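Only a single protein chain was left out; the remaining protein chains are all shown in position.
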Amino acid sequence: MKVLGLILAGSSKSGIEQLTMKRASAAVPVFGKYRAIDFTISNFVNSKIKKVGVLTQYYPRSLMDHLGSGKEWDLDRKTGGLFILQPFFRKKDEIPVYKGTADAIFQNMTLLRRGDEDFVLIGSGDHIYNFDFSELYRFHLSNAADISILTKEIDNEKELSQYGQVITENDGRITEFYEKPEEIKSKRISLGVYFINKALLIELLYTSIPNGGKDLVKDIIIPNLKKLRVYAYDFKGYWSNIKKSIETYYNTNMDILKKEIRQELFYQNKIYTKLKDYAPPKININASVKNSFIADGTIINGMVKNSIISRGVRIKAGAVVENSIILQDTIISEGSVIRNAIIDKDCEIREGREIIGENDIKVIEKGTII
Amino acid sequence: MKVLGLILAGSSKSGIEQLTMKRASAAVPVFGKYRAIDFTISNFVNSKIKKVGVLTQYYPRSLMDHLGSGKEWDLDRKTGGLFILQPFFRKKDEIPVYKGTADAIFQNMTLLRRGDEDFVLIGSGDHIYNFDFSELYRFHLSNAADISILTKEIDNEKELSQYGQVITENDGRITEFYEKPEEIKSKRISLGVYFINKALLIELLYTSIPNGGKDLVKDIIIPNLKKLRVYAYDFKGYWSNIKKSIETYYNTNMDILKKEIRQELFYQNKIYTKLKDYAPPKININASVKNSFIADGTIINGMVKNSIISRGVRIKAGAVVENSIILQDTIISEGSVIRNAIIDKDCEIREGREIIGENDIKVIEKGTII
Amino acid sequence: MKVLGLILAGSSKSGIEQLTMKRASAAVPVFGKYRAIDFTISNFVNSKIKKVGVLTQYYPRSLMDHLGSGKEWDLDRKTGGLFILQPFFRKKDEIPVYKGTADAIFQNMTLLRRGDEDFVLIGSGDHIYNFDFSELYRFHLSNAADISILTKEIDNEKELSQYGQVITENDGRITEFYEKPEEIKSKRISLGVYFINKALLIELLYTSIPNGGKDLVKDIIIPNLKKLRVYAYDFKGYWSNIKKSIETYYNTNMDILKKEIRQELFYQNKIYTKLKDYAPPKININASVKNSFIADGTIINGMVKNSIISRGVRIKAGAVVENSIILQDTIISEGSVIRNAIIDKDCEIREGREIIGENDIKVIEKGTII
Partner (left out) sequence: MKVLGLILAGSSKSGIEQLTMKRASAAVPVFGKYRAIDFTISNFVNSKIKKVGVLTQYYPRSLMDHLGSGKEWDLDRKTGGLFILQPFFRKKDEIPVYKGTADAIFQNMTLLRRGDEDFVLIGSGDHIYNFDFSELYRFHLSNAADISILTKEIDNEKELSQYGQVITENDGRITEFYEKPEEIKSKRISLGVYFINKALLIELLYTSIPNGGKDLVKDIIIPNLKKLRVYAYDFKGYWSNIKKSIETYYNTNMDILKKEIRQELFYQNKIYTKLKDYAPPKININASVKNSFIADGTIINGMVKNSIISRGVRIKAGAVVENSIILQDTIISEGSVIRNAIIDKDCEIREGREIIGENDIKVIEKGTII
């Protein structure tokens, strides 16, 4: 069974604007040395997908730099491999932009048409989870489904309203699908991962897009819910959409300090990322490090607790970093105190400064010297 | 001396529209197995350039497919390498488009800023020539030039009006520069290849673009001709801009049948292209092949004379191909006659058909079955 | 189903000594741009094998140069890929040599032990054929076989004595196996390709080698014929062992000029080789080329008939090449005549010379200037 993977990574909408001012949300750093998209792309590769298209448009460079030729994911191949696809200029007076998820796929019809894949797996670049989709393939086939959607039961009412909600029959067939409804219709949300027969997808796109369709859910799945066999696969593992809010981004990072989540995310199936030639972290004689993730190239002289320290960070003597996320190559100078904060890449926190989030997590933007 | 290479390959203007309806002009096939851009990119690599940015926007996919990760040109490196750069979406209401050559470079300022190169060599993706730029580097340094431009003396009056013309002092310093003037100012034309100090280029861009500058020649070089030391390097070799007209495209292809031009273009410095796994051409017992270039994967049963036969073409028994260019995977069926024609990729010329250019070269578009 | 591929390419025995004085027989050039091993390695890759060990010892450099990192066969991977394995020095007074096929595999036990493959497919580097082994896998499983061997029925009595001969029951189970018997026992020969459960292979090796076993057929398969279920798969396609004799080597090359064999060998499943940046062949105005294979980078001015012309060969005006194989970069000067001959790489045949095989094919060794 050959499957084409598509990763939607083009949206400029973001609940974590302070971190996505000059980068695609799929390129946001997580867990000390990863980028959000590493999870979906590794999941795809681990599920034997050999051709992956990443559909990007908003600040795509950070993604391109990170993904390169795809060799870190074994996607630099003679046939297949990795395709990073922006919307492009075809005719005068036609703005090169993806108008929605369905339109984005439609604009890359050549990728769909050319290959010999039978199925398409569509995911998002912003989701953190570890899943071997082989299970979804089996589910799809055994239900003779047209479309299978990854779904999950959640409780948080505030979050529920931000997702599509589905109601299913006993066997999992979706009978109702509400896109971000104001009042709660169901606690089962769509995780935005779709598995679909390729020929069917092409047909649906050709029917919808020329008539103004733009969005995969609103314009294609919901209107066809009766005609097509759309099934909900119940995903039971850890899952997070880091783009939802700074709080979600922060909590997801902190979750990795929990043993069970770390084991689920890293030891179940391998997660690949762009590796860099940093020396191992050096923890010096006066340092104290507790319950933390410490990436390559860091030098720790101060006190670190309940924190994620990314590659190349330096924490100088007498500095205190607690309940915080420090992104790549940032310097925390002598005697400064960082608490409940996210310090983006290439910052320098000067001697004696205090960066303390009180009610909310405090975010210091990339490149700040303070 | 470290040099950053930039290849301008984004324009949608084309004198060979029949061949560029769905491909960038830099991706137009030439000489049986090459694409136009192979020459500039190989020239760059042969001149020790290790980082190359290809600025593309109009139908970039054919270029991306061809260039891939750059490994055919040894440009898939840990640092440096190949960057294929489309304009991208930054903010709502800002259309992602390159407004001109200077603007295209300005939009990729990060590429300029990040590297440790001292110089930038700017070329075009449409030009066919073989040149080791080391000579230009030496020329530039020995003149203490600010900008050095590749120029060439040509005679053809019709062509002259299509190029920028320069007037130089004895030592090569350009004193006057006319962009495509209506009346001939000089027989020395600019070949659109610029060598410039990187810091100076950055400064010129920051001065010009925010004030509405768009074009490298009109908005940056011409206005600064007095202030800067701009020199003309006299290129004496074979040079052709295949995008100018179907006639130029045709003649350039035919030129490769001449021994001296073939030797200059292929044996001076190596020209690399994306290689494909075709078997060697098979020339059958009843075939007749004279004065022709026959690429891999072809099977010849008919008569071929003064022609360029590209990869995977089949010329069946009794077919006649004369003074023509047959592009990849096209089938010339039994008894058909092709003369003074260009048959694009994936065509099928049916049995007994005649495709004969009379006054002009006849062009059959990609995918035609006739 | 995961399969480890092993290619035996270490023997110094050769029936084509003139061509294997300084190269492994698996590295002997065939068909204008290939090496013998390309067929087995491509067959393996086309059969979804992702890890291939090439066991080499006699003049391995030509093989190493050709195979490189395996990227031409998509075998340059993060996990798995290509391993070129010579015998190596472990202890003083132990000569690093493979004592036979079984010993060669035993010495590379680490490769077997480390991977997660369930089966091992063992082939030879000298055989020319095109086969998708998926069929063999199915045959093996449906017979619940312990070992499945590729076999073929041949008629040629002279050849028969050079191969192992097998006698099978109706269902294909091998009951008798004679290794190169003096008198003909069966017309079904073993093609030296073995498919076997990995754990079983490891067990058989550990039982045999420490007790002096060396050879896979004599010391492992034949003694276990009763105990194990050994099956013969009947291969019906084109197959040739180019190392048998100069005659075989010559005839195999000439076979590619036949349409059906060319189609079977090249168009069924793709054959990959190391590609080189040569320009397409140029056939000049006075050349005559009939029924020949003409590889990249050649320039033909003379007369070529029923011949294989390899990459970079030059055939000058007035030269005649008939019923011959010309290997890479050789020059056939003006007025010389080559008939029924094999001219190895880098030779120069001077003006007016005649190289004509009378009863036998004449072979000119690599680098000869004559």
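When the chains are written out, they are named A, B and C in that same order, and each has its own residue count from 1.
Definition applied: contacts are C-beta pairs under 8 Å (C-beta built on N, C-alpha and C of every residue); 3 or more make two chains touch, one makes a residue touch a chain.
Owing to the predicted nature of the structure, the values given are computational and were not obtained by experimental measurement.
A.B. asks: Which visible chains touch the chain that is not shown?
C.D. replies: The chain that is not shown is in contact with A, B, C.
A.B. asks: Pick out which of A:271, A:303 or A:337 touches the chain that's been left out of the picture.
C.D. replies: In the full complex, the listed residue that touches the missing chain is A:271.
A.B. asks: Looking at the whole complex, which of B:22, B:77, B:290 or B:353 touches the chain that is not displayed?
C.D. replies: Going through B:22, B:77, B:290 or B:353 one by one, B:77 is the residue touching the chain not shown.
A.B. asks: Which positions on chain A touch the chain that was left off?
C.D. replies: Touching the chain left out of view, chain A contributes residues 31-33, 71, 257, 262, 266, 270-273, 275-277, 279-296.
A.B. asks: Across the whole complex, list the residues on chain C that are touched by the chain not included here.
C.D. replies: 12, 57-61, 64, 68-71, 76, 83, 85-90, 92, 95-97, 110
A.B. asks: At which residues does chain B meet the chain that is not included here?
C.D. replies: 71-72, 74, 77-79, 272
By definition in this document, only the chains that are shown with their structure count from here on.
A.B. asks: Among the chains in this structure, which pair is joined by the largest number of C-beta pairs in contact?
C.D. replies: Max contact pairs: B-C.
A.B. asks: What are the residue numbers in chain A that touch two or more other chains?
C.D. replies: In chain A, residues 71 touch at least two other chains, as defined above.
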